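Submitted below is the structure of interest, expressed as structure tokens.
Other chains of the complex are left out, but the ones given are in their true place.
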Amino acid sequence: MGTHSLKDKSPNKTIMPKRQTIQENDNILLYLNKKRSYLVKVEKGKSFHTHKGYLQFDSLIGKKLGTPLFSSLGVEFVALKPTLRDFIFKAQRKTQIMYPKDISLIVMFGGIGPGSHVVEAGTGAGALTTALAFYVKPKGRVYSYEIRSEFQEIALKNLKKAKVESFIELKNKDITLGIDEKNVDAVVLDLATPWLAIPHAYSALMGSGNIVSFSPTIDQVVKTAGVLKENRFVDIGTFECIMRGMQVAFGKTRPQTLMTGHTGYVTYARKALKK
Amino acid sequence: MGTHSLKDKSPNKTIMPKRQTIQENDNILLYLNKKRSYLVKVEKGKSFHTHKGYLQFDSLIGKKLGTPLFSSLGVEFVALKPTLRDFIFKAQRKTQIMYPKDISLIVMFGGIGPGSHVVEAGTGAGALTTALAFYVKPKGRVYSYEIRSEFQEIALKNLKKAKVESFIELKNKDITLGIDEKNVDAVVLDLATPWLAIPHAYSALMGSGNIVSFSPTIDQVVKTAGVLKENRFVDIGTFECIMRGMQVAFGKTRPQTLMTGHTGYVTYARKALKK
């Protein structure tokens, strides 16, 4: 490696970037097994009931994250710190929410990261919104459009649970009628009619900005790709991500029998300026 | 939406979060079409030669990102701002690099985002390292282990091109012999023998911390999952992500004929504390 500035200057270091203990009102994932886990708030004096017995929250306060605890029936749970993936899967919902696999590829193909300014529609239950806010922290911002105000209430609860609400503006507006923001880095669409928002997305994006649209049907993809082409977007592409779970066990490893066959297609493009 | 604090306070706003114009020494993606694009440095007085004619960099300086430009043969290119995806695909390499699809799922299942402290091995050509650094910005940090110092030189070039080198410590050490850091949020392994690093990863992680391992073969997955189980990790899972490109065109839409059938399996888990 020679003498460049990245060499390993401090070999033995203890990083303390995060609080390590559980406090009152933290959201915690009580993990039982691959099929059962619960995203709960640690409320003083309360207990949580499961089919494997109840757990008392007071016994968790002050303990380290990752600590095991035992239910009244002696069954072990583990108190985990929820990750983005948990907030997505455990989101309160009234609609189909997006899967982590699709969200992470939308983030990648949207070029979205810390500091990005992103316009999104529709908010829905806020699963994708939560993820976008998580990745644009701490200086970026998400402007999320939704015409159905009842969904905004649900989304707000989910955003607050993941503690990302301060990076978001929820807007009760129809994105197919226009986008208020200008010079944003990315526009992300999860709409029944994404093509109607594309001319507005073109105006809202900075030069070279990214657009990503998620749609379950091929007909939506074809219309979206067609309108992207008409609107001076380049590098237009579409893919789907098929996630295949494996059942891993010594001597009997195999792909899982049941599988989600399809969630949706991701279509992406970048804004070229007019000639 | 009622009166909650997220309501839309400032409807018409122009965000100016990023520089909009191309400057000398910027890295730019010269986009010709889906199959041909070039990640180049805008060097004053120089030109770039392609099979479609040459382009003069001076004509780009001061222009807006996303601007079209024409080669000496009159062919249009677009000057795009490179995204993480471009830095990954265009990385100088001596080894197989990881695909954006796998990288984005590793980031998601590693619970990695702004502020995360992540241990990674091996650095290789730095494609995954670049992505990890990109997502932990600005306060997080990546500690990347690699035993082959010649790879570190390549990785450093790739990291500098993506301007993320200041978020990384490259370490010329063997992770299967130990990890210096403690209390990190995540450990990411892309090694021939990930199982050898797992006991060290357990020590390095904070309680509830995430581990993610990427391996092409099933035998590696089986060994890794077995050692994770022995080392008090929970929520152990394995999947692969199959990305299927679509050829979208009105009247002749279909999945693409050729496809990458397999890159590797992602195995993930979380650290539970000892009883």
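Should a chain be cited, it is by its letter among A and B, assigned in written order, with residues numbered from 1 in that chain.
Keep this in mind: a residue touches a chain if its C-beta (ideal position, glycine included) is under 8 Å from a C-beta of that chain, and two chains touch if they have at least 3 such contacts.
Bear in mind the structure is a predicted one, so any value in this text is a computation, not a measurement.
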With 2 copies placed, total copies in this complex: 4
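Assume only the chains that are shown with their structure count from here on.
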Length of the line joining the C-alpha centres of subunit A and subunit B, rounded to whole Å: 17
Partner subunit A, residues of subunit B touching it in the complex: 1-2, 4-9, 11-18, 20, 31, 34, 37, 64-68, 76, 78-81, 83-85, 100-101, 103-105, 107-109, 111, 113-117, 134-135, 137-141, 149, 152-153, 156, 165, 168-173, 180-185, 206-210, 218, 221-222, 225-226, 234-246, 248-250, 253, 265, 267, 270-273, 275
